[in-house]
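A single protein chain has been omitted from the complex, and every remaining protein chain is retained in its original position.
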Amino acid sequence: MTKYGFLGLGIMGNAMATNLVNAGLDVTVWNRTREKCAPLVVLGARQGNSPAEVTGQCDITFAMVSDPAAASSLCFDSEGVLEGITPGKGYIDVSTVDPATVLRIAGAVKNKGGRFLEAPVSGSKKPAEDGTLVFLCGGDETLYQDAQPALQLMGKKSFYFENVGQGAQMKLVINMIMGTMMTAFGEGLAVGDKAGLKIVDILDVLTQGAVDNPMFRLKGLQMVQKNFSPAFPLKHMQKDMRLALQLGDELGQSLFTTGAANNWYIKARKGGGANDDFSAVFKYIADQF
Amino acid sequence: MTKYGFLGLGIMGNAMATNLVNAGLDVTVWNRTREKCAPLVVLGARQGNSPAEVTGQCDITFAMVSDPAAASSLCFDSEGVLEGITPGKGYIDVSTVDPATVLRIAGAVKNKGGRFLEAPVSGSKKPAEDGTLVFLCGGDETLYQDAQPALQLMGKKSFYFENVGQGAQMKLVINMIMGTMMTAFGEGLAVGDKAGLKIVDILDVLTQGAVDNPMFRLKGLQMVQKNFSPAFPLKHMQKDMRLALQLGDELGQSLFTTGAANNWYIKARKGGGANDDFSAVFKYIADQF
Amino acid sequence: MTKYGFLGLGIMGNAMATNLVNAGLDVTVWNRTREKCAPLVVLGARQGNSPAEVTGQCDITFAMVSDPAAASSLCFDSEGVLEGITPGKGYIDVSTVDPATVLRIAGAVKNKGGRFLEAPVSGSKKPAEDGTLVFLCGGDETLYQDAQPALQLMGKKSFYFENVGQGAQMKLVINMIMGTMMTAFGEGLAVGDKAGLKIVDILDVLTQGAVDNPMFRLKGLQMVQKNFSPAFPLKHMQKDMRLALQLGDELGQSLFTTGAANNWYIKARKGGGANDDFSAVFKYIADQF
Partner (left out) sequence: MTKYGFLGLGIMGNAMATNLVNAGLDVTVWNRTREKCAPLVVLGARQGNSPAEVTGQCDITFAMVSDPAAASSLCFDSEGVLEGITPGKGYIDVSTVDPATVLRIAGAVKNKGGRFLEAPVSGSKKPAEDGTLVFLCGGDETLYQDAQPALQLMGKKSFYFENVGQGAQMKLVINMIMGTMMTAFGEGLAVGDKAGLKIVDILDVLTQGAVDNPMFRLKGLQMVQKNFSPAFPLKHMQKDMRLALQLGDELGQSLFTTGAANNWYIKARKGGGANDDFSAVFKYIADQF
């Protein structure tokens, strides 16, 4: 039976690992703050003591951490992932990180004979819980095939691209569109509100038109209710916007709209909304607190 | 039998009037360039000689023209709508115009004893042809009720707001969101393309996620095919963006994202894309000609 | 002796009229709130009872009001300027208004045989007091020549352009650059401040370089002292930014930088800074209150 490892049990990682454990897979979990492992151990997971140990004991190890610095640290620190990699081991980083970081990790893993797959996800808390994430994979195709049982438990669909870094880039493209749509949405609702229109009416009209989408439906209602409990924390969306803008700068693509949106997220992050859902950017757009 | 008038037979007006005529309603049509009436007359419409004549002979007259100047001219010029208005006559302007203009028209119609309803539409060429537009109505509620048979032939849904101007404002809110989503989409596709991702793959991933929407599906494919034949002409979207920004300015709402998007449309309009579909803004974002 | 009229005694108008009266010219003043005339009457001005009366009794009448609506109202209302215009009378509007409004006023004045000159000023309170304004004149060249004695008392320099509207456009171009420089300056100071640099040090370094200019020197010090008493009120700068953006939109010029700056001014205006100096936009950029 394939042994799976899972490193990083935040909002996303916990939900994803739970789906693996509940399906009866052999899963060893690890998290920096050890207590977060307890609920999974109750469900049947093993407890790992370090990333190195988990990677060393498992065939395929997943990692889900919050940013490039954390992903690097997880891999390269003492007792980190790299120390557990031996020939044939599979390491799948499902975090969203910048291309440079993911290439560095991929190179180090391959250098020790391991197999590497980046697999950043599209989807946040609810899809993670429901096992309906979308995986954007780049790298070792044999690992992509071997990991199918786990990927299919955690997601509804996965895409495979040949090169490491393309998954991360695809993720950034998706999230920059999503993040900018959210500020466009917020600006529209805010100006409508100031004009005396009811936000629920605006939402109602939007559902009838060509731009109707699940995000507007779900987040729109939550924004009316001032419910900003985090499915996708604002600071993470802002990080993705920043990375997308850096990608555009590097490639010579002017991103005026995305750049403006990013500055709204920076304002919201600095203003106290870092850990709210990214839809909380609306409060800072509309000055409604 | 209620007599309907229809003024303005552009892309939208022609499709809408066709649905009325095909359903067997008594419809008198008029257009500045008279030849555009011919196909409708063939289908059974009457030919009107001036806006004043049409309004004077019909119970309820619809107007669909391209901008505030045209809407004003249609109403106030010699042999214009106003000359045909007598007590009880209904005038429904389904054009998208700014609140100031629509209030001036409404006041003038009511001043002559007429009933006025603004009813700007959400939806472009295809929904107009299919009779699946959405009407955003503000003004006289009896007229809103009396016009239901026609509104239901042309649209799938209509919303009623108490005050003239609210329909126009709702329309601007919807279109500013739509227009800004399009530049966000265009920037995402452009940076993805420069990064070596396939645009069809980006579209594929987008359909799996929270921002999946009919506009991205339809326009995305057309953008890949470089098909920018106009469903909603770019110059009209740019006009709506401009009006939305003016509304935000007036109401004290900062619109950084929408403002950036508008500048892309201005660049596209000036660059030769005025009469293309508004999705042609992509060419100017991506410098792909 | 030439009889001069002066309509509108706000911050600017009062200072300008004072320079005319103090130089011994024959000046009749009028203001909507009559009490503002008193100090000038004490200095030797005559009191006018209406714009029509002032224009009718004087050879050359200046007007300095706050926006296009006020300029229109001053001209076209009952007992307005137009009623006092007879052949040969000179009317010089030194307000900053949009080209459409100034053309309407010019046409009406010329229609009654009057001579019209637009002469919007560059410079705010201090130059108005010191008689060192710059006049950007467009229209009747004989009036431009006849008004030289007054223009030279109020300003250090005047420019003449052939067509009415070009003075207004030049003014908008100057002010859009000035307004955007101010938000660029504010963003620079704000990021430097957050980085731990002292704002006085930044100002000091700026004076040594290629962008050293009177505005940064004067306003920079006042910003450090949180002194935002209005020399040029923020709401007026925001109005000029808006008009400049409308001009750009009309002419097909994308103005991404200016558009972003305008949204900062809108935020500041709405947030309570409308009547502060336009440099108060810094507070809203830096979230320093």
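Structure notes:
We call the chains A, B and C, going by the order they appear; numbering starts again at 1 in every chain.
Note that in this section contacts are C-beta pairs under 8 Å (C-beta built on N, C-alpha and C of every residue); 3 or more make two chains touch, one makes a residue touch a chain.
Because the structure is a prediction, the values reported are computed rather than measured.
Considering the whole complex, the residue from C:39, C:56 or C:252 that touches the absent chain is C:252. With the whole complex as reference, residues 122-124, 134, 136, 156-157, 159, 161, 166, 169-170, 173-174, 176-178, 180-181, 183-185, 187-192, 194-197, 201-202, 204-206, 208-215, 218, 244, 247-248, 251-261, 263-264, 285-286 of chain C touch the missing chain. Seen from chain A, the chain kept out of the figure touches residues 242, 245-246, 248-249, 252-256, 259-260, 262-264, 266-267, 269-270.
Just so we're on the same page, only the chains that are shown with their structure count from here on.
The centroid of the Cα atoms in chain A and the matching centroid in chain C are 52 Å apart.
Within chain C, contacts with two or more other chains are made by residues 256, 260, 270.
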